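Data first, discussion second: the structure below is written as structure tokens.
Every protein chain but one is kept in place in this view of the complex.
After this line comes chain A, so read on.
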Amino acid sequence: MMPSFYWTDIMLWALFGLLLVAIKQILADKQKRQQWRQVFSSKTAMAAAIVLVVYFMVALADSIHFNVETQSSAQNAAQTTIQMTPLDMVFSHLIVKTERTYSAPFASHEYSRSIVYDEQGQVSQQFLPLQHVADYFSNDDKSASWYLVKQASWAFMAAVLLLFVFASIHAYGKFVAFAQLHAGEHPIKLPWQTAYVTVFILVFTAVFLYLLSFDYHVLGTSKVGDDVFYQSLKSVRTGILIGALTTVVMLPLALVLGISAGYFKGWIDDIIQYLYTTLNSIPGVLLIAAAVLVMQSIMANNADWFGSSEERADLRLLFLILILGITSWTGLCRLLRAETLKISQIEYVTAAKAFGMGPFTIIRRHIMPNLMHLVLIALVLDFSGLVLAEAVLSYVGVGVDPTTPSWGNMINQARLEMAREPMVWWSLLSAFCFMFALVLAANLFADRVQWVLNPRNNTEK
């Protein structure tokens, strides 16, 4: 079992590393620590952050690929190698257990009738039972409720156990802090109760659904019989990748260009302003669509560049992220330029210049630190917009590869299912729920970050 990483995997883990470095720096700096305590002192921000962390963990769990040897089928004894992520392994029972076609959540039978020939050759239309739903209790209602209670109590126990672990770590941390006596620091009270309740609800739901998924398709199955719950979870990675990595791609562009335009002024400023006005004047979706179209046709003409279809899909995702990044740096760049112009007029920058400091030292020491709040606010604000944009782009046909699991692709398919009679609603609903939870959490967290880090708000309070 050798792990292998796709390009997007590497980028996601690199982002994780960056986040860890950032957290370490925040913890080391007293002022930043206070600021972030203030962010988390809001109950909604605390709950939202936990939801975001959980999503990010799912995405990470889906971002290491192991080569696993399997037998493709009983008849064909030849060994084939498939790639699985830890998330796939945990849900491997759902990959194996696919049905023939649509089935509703918790259904025991297929959604539409099929024509059946019985032994006498009689033709009848029946709802066929699902192949992978445990039917040992379907006749007896009592055992069904007993089953639910049993799985719920397991989930409850798991959640309590995890909370106990968290509480112990938390208590230990407090104990250490008490022993060291952070002198002079007035800690802002954090809403730990909210945090515990959120963790409990999330863990309980996750474990409960997971346990049920062994015997049921908790969110139904899609047209080709794939489990929708698993599909939705696989889509988390795509959403997170597009939301988080795009901002990382655009950040260096916006920073370098914005600061140089604002600091060096003159012809550099003119060129950069011209650049972003031009890019800005092309409607975003159209520019992205045009770039993706061109990328698609290059990939079609050079099919030999890519080993497997997974690699191809992954590269397409990477291209999409790059294109989104390249087309969306203009807003932040303009903001940074304006702010740099303002800061470079302030006395301490003039003083630094008078001392003979080089421009790069001044930028690094005096300008960058004063821009960080803008950057951070822009990053968290953009995240939810990008997750939403992914769905729209996939719908238009210029988003991720149709084989890549994503909420946009799920909605796109669901659109065709709307025309069915009776309607197939569950894949749309689960895409909705998973996406809504992520975007809502991101929006709420972004609001709070903006409120705390924006110096203008602090003076009003």
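The definition used in the following text is that a contact is a pair of C-beta atoms (placed from the backbone, for glycine too) under 8 Å apart; a residue touches a chain by one contact, two chains touch by 3 or more; residues count from 1.
The criterion applied here is as follows: contacts and distances are computed from a predicted model.
Only one chain is not pictured, and the protein name UniProt records for it, out of "ABC transporter permease", "Chemotaxis protein CheA", "Cbb3-type cytochrome c oxidase subunit I" or "Anaerobic dehydrogenase, typically selenocysteine-containing", is "ABC transporter permease". Only one of the listed residues, A:Gln31, A:Thr81, A:Gln122 or A:Asn301, touches the absent chain: A:Asn301. Taking the complete complex into account, A:Thr277 is the one of A:Ser145, A:Thr277, A:Thr350 or A:Thr403 that touches the chain left out.
Per the touch definition above, the residue from A:Ile82, A:Ala289 or A:Met368 contacting the chain not shown is A:Ala289. The chain not shown here touches chain A at positions 274-275, 277-283, 285-287, 289-291, 293-294, 296-298, 300-301, 384, 388, 391-392, 395-398, 411, 414-415, 418, 423, 428, 432, 435-436, 439-440, 443-444, 447, 460.
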